[in-house]
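With one protein chain held back, the other chains of the complex are shown just where they sit.
Presenting chain A:
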Amino acid sequence: MNQTVDIKELNERIKQESSFVDLLTIEMNKVIVGQKHLVESLLTGLLSDGHILLEGVPGLAKTLAINTLASIVDAKFSRIQFTPDLLPADLLGTMIYSQKNEEFVVKKGPLFTNFVLADEINRAPAKVQSALLEAMQERQVTIGDKTYKLPEPFLVLATQNPIEQEGTYPLPEAQVDRFMLKVVISYPQKNEEQEIIRHNLAQTFPKASTILKPDDIIRARKVVKDVYMDEKIEKYIVDIVFSTRFPENYKLEKYKDMISYGASPRASISLAMASKAYAFIKRRGYVIPEDVRAVCHDVMRHRIGLSYEAEANNITSEEIISEILNTVEVP
């Protein structure tokens, strides 16, 4: 094969750098039974430097998954339970008067960590949500008159419970858009559930080994950015995003009145980044349409606004995305 030098080099680098992916997946699978998609999405988010919003009923191993990931990466982990009386200072930290030193000293909050699990994010009021989302966007926190950088890698996993909506503060569209992926977690399969029972009854909970350092992740992120994306793939991504804004131009007239607003340019960026990360996970130095399709649902599902008409007809964003993928021509 007479392959061009850049791609050949890149493929070699990716093969080297992504060697940890298989190990990481094996370690994750030791602890988490099933939930292959969740593990893949966590990796995609971790490698593409994007935050993840998890939606699923309680008891689906959301907390365990991120806890395991933190232990595999040898990173710090915080879990914050969002409640209606939570204050921004409870997250970011505050200044406390030290009697010993006779001055105000900074007490950093639980946000100063590598992996944050914001459990039930929609139970806290808007001011707390926006404090977290600002930290997610800027990667820094200001306490008093000093700005502190957050540690790298910094990954926020927020969870939402889709069934209990009473007394919640739903995240506004602008804030939801800042999550790169919205992963919907489903129930495990029958055989997986059997295995979960066995583990629990025998009280034999396997432990994941630490195989990575935070620096490895930072280095891998740099390689992910170098994954080659052809112009045809870029056009394919743009077509997918544009079809949510102008469905009538893509033979999707039936969804014209169902979509109140389409995906933002941030969706295009996230789709491209997540596709690159997915290609990296699959140990490829270039993106193919399969990669785009694999991450499309997670990237787009929270970025399409549904109209009242869609809600009345029980049309979900999942259906719209599937139809888009079945209609937009693959390059």
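Here is the rule we go by: a residue touches a chain if its C-beta (ideal position, glycine included) is under 8 Å from a C-beta of that chain, and two chains touch if they have at least 3 such contacts; residues count from 1.
The rule is short, and it goes like this: contacts and distances are computed from a predicted model.
Going by its UniProt record, the hidden chain of the complex is named "Oxygen tolerance protein BatD" among "Amino acid permease", "aminomethyltransferase", "Oxygen tolerance protein BatD" or "Lipid-transfer protein". If you put the hidden chain back, the residue from A:L64, A:V176, A:I269 or A:L325 that touches it is A:L325.
Touch with the chain that is not drawn comes from one residue among A:G93, A:G109, A:P153 or A:G285, which is A:G285. Screening A:V183, A:L212, A:I233 or A:I259 for touch with the missing chain picks out A:I233. Of the residues in chain A, those that touch the hidden partner chain are 1-4, 6-7, 228, 230, 232-233, 284-290, 293, 325-331.
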